[in-house]
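Every protein chain except one is present and positioned as in the full complex.
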Amino acid sequence: MKEILRWPAAELAQKINRREIKAKEAVSAYLEQLYALEPELNSFVTVDEEGAYAQAGRIDELTQSGKNAGPLAGVPVAVKDNLCTRGLRTTCASRMLEDFVPFYEAGAVERLRAAGAIILGKTNMDEFAMGSTSETSAFGPVKNPWDISRVPGGSSGGSCCAVAAAQSLCALGSDTGGSIRQPASYCGVVGLKPTYGTVSRWGLVAYASSLDQIGPIARNVEDCALLLEVISGGDKRDSTCLDRRDVDFGRAFARTSASPQTSPQTSSQASLQACPEDVRGLRIGIVRDYFDEGLDGEVAAAVRRAAQQLRDQGALVEEVDLSLVSYAIPAYYTIACAEASSNLARFDGVKYGYRAGAEKGLHPMYRRTRTEGFGTEVKRRIVLGSFVLSSGYYEAYYEKALRVKAMIVAAFDKAFSRFDLLLGPVAPTTAPLLGQTGDDPLKMYLGDIYTVSVNLAGLPAISLPCGLDSRGLPIGVQLVGPRFGEKTILQAARAYEKACGGFALSPMTERAEKKGGMKV
Amino acid sequence: MTRQYETVIGLEVHIELATRTKIFCGCSTAFGGAPNTHVCPVCAGMPGSLPVLNRQVVEYAMAVGLATDCRISRLCRFDRKNYFYPDNPQNYQISQLYLPICRSGHIDIETPEGIKSIGIHEIHMEEDAGKLTHDDWAGETNVDFNRSGVPLIEVVSEPDMRSADEVIAYLEKLRLIAQYLGASDCKLQEGSMRADVNLSVRPLGSDSLGTRTEMKNLNSFKAITRAVENERARQIEILESGGTVVQETRRWDDNKERSYPMRSKEDAKDYRYFPEPDLPPVEISGEWIEKVKKKQPELRDEKKKRYESQYGLPSYDADILTSDKRLADLFEETLEYCKNPKKVSNWLMVETIRLAREHGIGIDQVDFSPENLGKLITLQETGRINGTVAKEIFAVIFTDDVDPEKYVEEHGLAAVTDEAALRDAVRQAVEANPQSVADYLAGKKKAMGFLVGQTMRSMGGKADPALVNRLVGEALAQKAAAYSSFCR
Partner (left out) sequence: MAQEISDKMIDELEILAKLDLSGEERERVRKDLGQMLDYIGRMNELDTEGVEPLYHVMPAVNVFREDEETGSSIREEILAGAPEAVDGCFRVPRTVE
């Protein structure tokens, strides 16, 4: 792998800002890697080579004139294809939006561009973010770069795959029930789902509005923090977006700040600035309920080793019962599908997207358009969502789910009165083989068991690589923080990462160079 | 008919609010405009767009609620109403079901039996739909989202009305309230006020309610009256012939003067309401309610009293002027240019209403600038034009809103006040009509009027009539003096 592809985001941006290298060189190196691996991985729906070079040209002009081009100057970012990009096709990996080109841009993408980032293209995903394997895409499944016979996870499978294969330096994903964390875990990268309301949802094609959050995917914790800082902050176009003042996540990891630290920390909130990687005194709860019979033994062992590692570094690690675990998925699917059935009603063949031809009446046109335009999993969820909201069932399902959600929030509140962070697995297993999950939806849904409660409670959580299983597949550990607890999460994550000596990219990245820049 | 029936009516009235922008986006609410020119990603239901609530919508809804004695909810939320129709870009309407902004109010109407209180069940906020126009040739429908997202309040009454007259009285009163608050212009023609009528009948004296139907597409008070009477008759006929009334929504066709069932089997009867996740709830504090109360403008009854006390207008005038917010506004605004309240009142009550009727438009569509009426009254008061000319010019102001000063100049309509010229004209009239002079001298005082008329005509109607009267009088007096000396 080329040297330029090894630099973390902050370092690459610094070199570009200092005119040591050009943004165009970074773009060309990454595009070469992207194209070389794309035939095997299928992680992109659209590659925007022209746009990427144009943006790189602007960055280089800025730096040539002595200006700072931003904290992400020239940093290549891959954007999940459910985030609207002006003038660039946004498909949600659905036939329904195969040719949809938005004329407006997602808030998070605007912020990326303003920070100097370069959008390489749009990543493949489960259709409308509904799935856990990235196999429900209308553009074919994404492969896992650690083993291309396996899935990369989902729904942000393309984004996580692209980062793990160094097709992009970092990426944006969206997480409704685990859609950033689970593929990050399968692909061995760092993925963070922020507190609900931290990143604007403007321009994110909604799946379940009350659960969706956009988040960063990166190779390391520092890049993840930097990206998070850039995309966070208020947006008047999203009423649920909070105007948080404490979004200086990246600055805490400024390259000069690794000074040793003297006073032990009892609580986390204050001290990230002082020492980004100190976990002494940090109270971490291991969620006992997550280590049940459904959890793969190798995954359990790796997660426990990660907990032990943090303990060794001075964290106070204890077990905690979160309870309600088995009700989280029922509540999640009830709420998510209900909202989805309404959010996806707008795809009707009238204003944009696919329309089935040759239908005489209005309602037959609606029906054929939606029957042909949506894939099986999307229709499955729309049907379930329509059902749980229909009269006679609303109280028993939808409202009941909102009560369960209230209890889950209360359970987390209770846990966070004793702990600064909670620790557990991300997914019950490592990446499964392609084509194994689709037929049994229930089995697929059960894979979300450790991630969905975090969305129901609107909490921040990160997925970190914590080793490989015996087949060489990455395992992820999840750190969950209280509301607005991103800094604590990042602090612990950084400490863990440092103790591990950093996280490895997929072996495929080394292979790519030998094959050279093959264009597709 | 063997039995006596009572009609039970409740209304759902949609009122478009007079905000500058839509309820959830910054697009203009201006009426008209080429199709889809007041549209953005939000009100076109584009993927990834999100709603943000217009604060003014909440305040207008509160204002109407306060003016109708409603309880303002301290916490209210928006809900999604899900149904597919092309005028509804998201295929859901953002409305309020579970926690509407206002509840439990009333409007008092006058009936022949005295004051009657009509209960208001609730008032909620929601967004309007786009406009569909049907192309008969192509067998297709065109969709324009300019009205999509225009803010509405829906005022839901209790089933307290018993006749079309009560319905009209309630609607008139509600319209005046909204107009006076500045919350809406309530133009039925433009659809900014629309009423759906829920109607059932029951045997007189019965306590239980009959099965009701809902009537839509009622565009005028006349249509409402006809629809109420027609539906009452239709339901009684069904019951009398031993049938049962089906609970359904019916569409009124005012041309055919009958209604038709509206739903097809593809229409969802189940709206699957659920709380709108994209909008945080609205919390209304006591202070906020007080602030809105303080800003509440003068309502009709107060205004009427003030017109009588402050301007010394007869109660009759005050009643007419306040019967429409537009008329009252014109009155007050004209007074800024002309300080004679009674004169202004007369122009509005008589000429304005007459011309509106003549042009077949409602008072709310009257559209001339008060400044021009003010100037006109001043022109007349200072004798620069006479009354006839003033009326003529007013007709032009009414249609084209011309500046009367310029108009008088351009059309040479100023009253001739040059005494020498008028004296000349009078002399000619007197000389040309010796018979009239003779008649006058013989005691027929009416003959003087003829001579005044002749003089006015020769001046092209522009002479100051008071002056002409005096001069003709003087000329005749001279003749009389000469005549009497001659006779002696």
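For clarity, chains are labelled A and B in written order, and residue numbers in each chain start from 1.
As a convention for this text, a contact is a pair of C-beta atoms (placed from the backbone, for glycine too) under 8 Å apart; a residue touches a chain by one contact, two chains touch by 3 or more.
All values reported here derive from a predicted model rather than from experimental measurement.
For the chain left out of this panel, the touching residue among A:Gly158, A:Gly203, A:Gly250 or A:Gly458 is A:Gly458.
Per the touch definition above, the residue from A:Ala54, A:Ala114 or A:Ala396 contacting the chain not shown is A:Ala396. When the omitted chain is restored, the residue from B:Ile9, B:Leu53, B:Val245 or B:Val472 that touches it is B:Leu53. Here one chain is not drawn; of A:Gly353, A:Pro432 or A:Gly481, the residue touching it is A:Gly353.
The chain that is not drawn here is touched, among residues A:Tyr196, A:Tyr290, A:Tyr450 or A:Tyr496, by A:Tyr196.
In the full complex, the hidden chain is touched by chain B at residues 19-21, 25-28, 34-41, 44, 46, 52-56, 58, 77, 82, 84-86, 132-135, 139-145, 265-266, 268, 270, 272, 275, 277, 279-283. Residues 99-101, 103, 196-197, 210, 236, 239-240, 242, 324, 326-327, 329-331, 333-334, 341, 345, 348-355, 359-368, 370-371, 374, 376, 379-380, 382-384, 386-388, 390, 396-397, 399-407, 409, 441-442, 445, 456-458 are the ones on chain A that touch the missing chain.
Just so it is clear, only the chains that are shown with their structure count from here on.
Those residues of chain B lying in contact with chain A across their complex are 41, 44-53, 80, 82, 84, 86, 89-92, 141, 143, 264, 266, 270, 272-274, 277-280. Against chain B, the residues of chain A that register as touching in their complex are 83-84, 90, 92, 97, 100, 102, 104, 106, 201-206, 208-210, 236-240, 338-339, 341-342, 345-348, 350-352, 362-363, 366, 386, 389-391, 394, 398.
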